[in-house]
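All protein chains of the complex are present and in place, except for one that has been dropped.
The chains carry the letters A and B, assigned in the order they are written, with residues numbered from 1 in each.
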Amino acid sequence: MMQTQYVGSPVKRKEDPRLIKGESTYLDDIKLPGMLYAAFLRSSYPHAKIKRIDVSQALTLEGVVAVYTGKDLKDAVGPLVVESINRGSKVPSHYPLAVDEVKFVGEPVAVVVAEDRYVAKDALERIIVEYEPLPAVVDPEKALEDEAPKVHEDYEDNVCFRWKKAFGDVEQSFSNADEVIEARFRIQRLAPTAMEPRGVVAHYDALNRILTIWSSTQFPHKLRTWVATSLNWPENRIRVITPEVGGGFGSKLNHYPEEVVIPYLAVKLGRPVKWFEERRENLQATTHGRDMIAYVKAAVKRDGKILGLKVRLIADLGAYNYVYTQDNPLVAARMIPGCYKLESIELDVVGVFTNKIATDAYRGAGRPEASYIIERTVDRIARKLGIDPAEIRRRNFIQPSEFPYKTVTKFVYDTGNYEAALNKALELLKYSEVRAEQERLRGEGRYIGVGLSSFVEVCNFSYQSASVRVEPTGKVLVFTSTSPHGQGEETAFAQIVADVFGVDMDSVQVIHGDTLAIPYGWGTAGSWTLTSGGNAILKACKEIREKMLKIAAAKLEARPEDLEMREGRIFVKDAPDKSLSFEEVAGIAYDPESIPEGMEIGLATTSFYVPNLTFPFGAYAAVVEVFPESGEVKLLKLVLVNDVGKVVNPMLVEGQVHGGAAQAIGQAIYEEIAYTEDGVLLTDTLSEYLIPTAVEIPWMITDRTETPAPNPLGTKGVGEMGAIGLAQAIVNAVEDALTPFDVKIEDTPVTPAYLWKLVNAEKKE
Amino acid sequence: MNRLHDIEVYSPKTLEEALEILRREGDRVKVIAGGTDLIIQMKDGIMPRKNLLNIYSIDELRYIRMGNDSIRIGALTSFTDIASSALIRNYARILADAANTIGSIQIMNKASIGGNLVNASPAADSIPPLYVLDAVLVLRSVEGVREVPIQSFYRGYKKLDIRSDELLTEVRVRRMAEDEDGIFLKHGLRLGDAISVVNAALLVKWDGDDRFKDVKIALGAVAPTVVRARSCEEALTGKELNDSTIWDAASKVVNDISPIDDVRGTAEYRREMSVNLLYIGLWEIINKRNQAGW
């Protein structure tokens, strides 16, 4: 019995059978005849001159095929591509292997190619590098000081870019204010830490002159373009294939050194080459996320109305720009107004070079920072003015009638109803009961706290292509330029297609991750896959559906508008006996003898969909207990209400929220990429970089409101919501719990040692 | 797995064979049991390049048996077995409790008590309970047997009283008596699979219901080896037990420890947490006694 309506239904995933049996092929599962293994020698210094590299010992090791240094590759493999370049910014040239100088721990300086992976690693030990250590700087505020060590000798300072802009009349807002509240927030550096580290396999087919690259990437087409640029190789002679990808979270949408060096080696050595990252390399040299410091001044009225903000944002970018490094701080800055009506805002953003790997996209990419800053500020304002945190939000929300709403920073929010989401969250939370409980427990010397986060985010940045083919036997092939790696769109897209054609989901096959087969598009990131990819597919399917109805209409002697496509058949609405099966119509479309006069053979089309930015939103609440004697935080209750527009598969949507939320819990309490003052990376294994396990994550209560978006699918995007909305709710809750101690939490993660210190600093006074 | 090219691995099936190899190879060989810590260190290059004596298959070193007033645990016994052993849960409870916290279940399944002792991380969770249970370590070689009390076994940071021809074969702990109570506490940065910031084992002998005839307290992760908190012990033995005396005694622990700053916490934080841990631990022991309906 065929389901007649798949969209909106929690259908089991098509991806799962191969994954639960361990049958799929991830990057390290790829084995090609004659394949060699590469290993990279990486700098353990944050900043040093390379005086000399001696690879002679490595070359004598049995099983080693070749060793190359930065000097060897400099002329053949060009600098890495950077796309996000802000006006007036400095973009240092970044070669895949360091040539004269290393500027961050983990920067590759040499590559070994050998017959097996163990020998390759052995050879690394035999390479002698003579370094001359140089002073390093890892604190962005120190990097801005006059006497700071310079990351790049050629530049006069460590500023990559400055962006300062005032919207509205800021001075007026501040002179009209009853109070000005100030705050400093530091959002720490995080590592996306996909469970599968990165890897690349490359194979050069000299007969057909095609260079095939398998990469654990989120952006197959973009990668192809970038590699074509760096290697000076024609783009149409490169094929990028994504195998099964074990998570990305933004860390795999970049242009990495290994992704050009390995293909170069495959060509040069005439044999396939594989490289697979070790976790330590991943934590050192795969792009990091967040790492911003915000100084906020809020101009407010006594009744809680926020008039304007002044925000200085210092973003630690690392030593080199990667593709989108310069984006995060500006997206963050422009989303700071959040759900609120502000008259004015002054934004002063500086991107700073430090001796670390670059920051770049990490689940939320600027929007978690933005909502963290505004939502923590709002709670501070509420506490200062003695107004309930939920109430103060209501007083400042953009109202439903005001959409589409142009914010003070010139984003146009499409649809929203922030109060409805907040009210739902408070209802699920049982807000007044929790407050009463808080009061009661305080009497017993126990400290629980409630924290809220009302947030809006921006997504759907990039266009996608969809090629849809209905084959002669009625089976459907869908090629999408998106590149899902766990999000489940092989299923969600099949749901959409099955509904358009009225067929069984099993007749629909969704294919992604091969640049040879699929027209150009932007892969998967930015919560855009379902909406951009899905709308492209919808567009293409509708075109084919129209053609099929025309064919059927001619055969059934009816008008196309009188026909319906359902349950595998195309039939006249009022006379359902007059029908043809979906397969029959497909067969006719490919048969020159049967196809109606004047119609073109075939059912195949490609569509491109250019999306408008869309603005999902949510309201989250956290209840915590804090133990001042030890600084420990226990999560008691988490409520997450999301509004992501219409929903194709609610089970997948909920899964995305859970995953993002878990990362936000990591951000709030456990995770930090930490360096010593001299630039030594302390957290380079999973014993030190603490990702929450199942005992750290409580049961999460999730729900939705639904405010459709103005696009044909009515969907927005959900992938990053959990990561954007939750961290500040938790930290707000901790600060709320510690109200009797009057502490101001500036930093995350709120480790026991940090909280204990804050509480006791208070006590000592 | 660099740095291990050309190593030999010996995999004896009996203790006798293993001891003979140790006699012959001595320093040239590194003993590997479960390997849960050793393999990580080897990957890191912290271990010098040596051949391996893989004793994992020597089943005769896996046992938990009753002795005279003691429990005898074979050095290869896994922490899963220790945590679930009825004998240990009844007669040396704090060791079973500690075994349950050393790491994830997969690690508990493979890591051995002997390996944990010889690896000698100051933060090892199994060591403080062994201190307060007056553990004796049995070291065998072709020459004979040596029995070393655990407190003499550790001479300094990772400096052990064990010869290169000796193998740790057994850990013997005292059986807890009817009038004894104990507790093991661990403070880590996360609940699941964490390295201790501070851990502590407490063992008391009651004098009636309201005083301690004897107190033994051992702490880990706050000094180069596990240490006994003798100042606390003295402050508690025979004293009246009330909030002020308990807090005072707990506070004295700072005299017995020498913590450092590291990625998991500052020395100051560790000092404070040590005091808290002892305070909490002592009260839990006292409350349990009171609840027992005496």
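Please note the rule applied: a residue touches a chain if its C-beta (ideal position, glycine included) is under 8 Å from a C-beta of that chain, and two chains touch if they have at least 3 such contacts.
The rule is short, and it goes like this: contacts and distances are computed from a predicted model.
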Quiz prompt | Chain not present in the shown complex, as UniProt names it (candidates "Energy-coupling factor transporter transmembrane protein EcfT", "4Fe-4S dicluster domain-containing protein", "(2Fe-2S)-binding protein" or "NADH:ubiquinone oxidoreductase") | solution = "(2Fe-2S)-binding protein"
Quiz item: So which shown chains sit in contact with the chain we cannot see?
Solution: A, B
Quiz item: Which residue from A:Glu62, A:Asp303 or A:Glu546 sits in contact with the chain not drawn here?
Solution: A:Glu62
Practice problem: Specify the residue from the set A:Leu211, A:Ile551, A:Leu652 or A:Leu713 that touches the hidden chain. | Solution: A:Leu652
Quiz item: Of the residues A:Gln5, A:Thr25, A:Ser93 or A:Thr739, which one touches the chain left out of the display?
Solution: A:Thr25
Quiz item: Taking the entire complex into account, which one of A:Gln5, A:Thr473 or A:Thr685 touches the absent chain?
Solution: A:Thr685
Exercise. Kindly note down the residues of subunit A that lie in touch with the hidden chain.
Key: 10, 12-13, 15-26, 28-29, 31, 33-34, 62-63, 115-119, 193-197, 244-247, 249, 278-280, 485-488, 651-652, 654-655, 658-663, 685-687, 691, 693-695, 697, 699-700, 722
Exercise. Pick out the residues on subunit B that sit against the missing chain.
Key: 1, 4-9, 11, 32, 34-36, 39-40, 43, 52, 54, 56-57, 78, 80, 103-107, 109-110, 191-193
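Basically, only the chains that are shown with their structure count from here on.
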Quiz item: Hey, how far is the Cα centre of subunit A from the one of subunit B, in Å?
Solution: 44
Quiz item: Of all residues in subunit B, which touch subunit A in the complex?
Solution: 1-3, 5, 187, 189-195, 197, 263, 265-266, 269, 272-273, 276
Quiz prompt | Residue numbers on subunit A that touch subunit B, as the complex places them | solution = 118-119, 121-122, 124-125, 629-630, 670, 674, 682-683, 687-688, 690, 692-696, 751-753, 756-757, 760
